[in-house]
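With one protein chain removed, the remaining protein chains of the complex are shown where they sit.
And then subunit A:
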Amino acid sequence: MYDFLVAPFVEFGFMQRALAGSLLLSLSACPVGVFLMLRRMSLTGDAMSHAILPGAAAGFLLYGLQIVPMTIGGLVAGAIVAVGAGAVSRFTLQKEDASLAAFYLISLALGVMMVSLRGSSVDLMHVLFGTVLALDDAALWLIAGIAVVTLASLAVFWRALVAECLDPLFLRSVSRLGPLVHFLFLGLVVLNLVGGFQALGTLLSVGLMMLPAAAARFWTSRVVTMAALAVVIGIVSCLAGLLVSYHAALPSGPAVVLIAGAIYLVSALVGTRGALLARVSHPHRHRTA
């Protein structure tokens, strides 16, 4: 048991770093995912994860596999797509889902083009799928910084975030924070996706953000509990994913996300809040009042 569960993390520095990085990521990305889901923007996370690709690719092409330029590039690309899509939806007839789709598709194509112009398919695979087993100190510090900024922002703006989801017009009637909170939140999404891509890649970082959140929805109907539970599910997924990856020599990113996916499927089946089994097992059972 010890050999299976603990030894890999004690004996190997790269496993310790992978563990630390993925735990920090769970701590910050999973609550952000809960709010994305509650705002019915689950697919926005996916779109944004594609959107940061050309920025990360530009950093990669110019400076190689360096965390700082790739992060800055990703942040810039994410911000351009978020603001561009927001501007088109605000100032034209088009709604944000269409404008965001347009912007992220342009961004994604641009990113793939940039990587393939100069890099090899191995480079592309790295940017797309990352590798949590190769986190260096700089990447860990970055993820830690992102976790601190995210948790602090969530703590400070929690009330506004909830109000903005629940009754945005009411929030606007009592405070001017509404639009600010919206963009701050999109900023947190981009930040966490950028933090995740080094470990999981641009495509899978959204998996750690959304799957624990979507799974937690089946177990509780309070936002605080949901966020905490999502973090726990994220941590369990990371631990289990890393162990599976280590013992079975499988790629770590997909392993982590697949474990989270399995937890989601189980939750959707047997969860206590509106899950499938409860709905079909006793369809006629009811209370007296």
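We adopt the following convention: contacts are C-beta pairs under 8 Å (C-beta built on N, C-alpha and C of every residue); 3 or more make two chains touch, one makes a residue touch a chain; residues count from 1.
Here, contacts and distances are computed from a predicted model.
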Omitted chain (choose from "Putative Zn-dependent peptidase", "Metal ABC transporter ATP-binding protein", "succinate dehydrogenase" or "CheW protein") - UniProt protein name: "Metal ABC transporter ATP-binding protein"
Absent-chain contact - pick from A:169, A:249 or A:289: A:169
Touch criterion as defined above, residue of A:177, A:228 or A:278 at the omitted chain: A:177
Contacts of subunit A with the absent chain, listed as residue ranges: 38, 156-157, 159-160, 162-163, 165-175, 177, 217, 220-223, 226
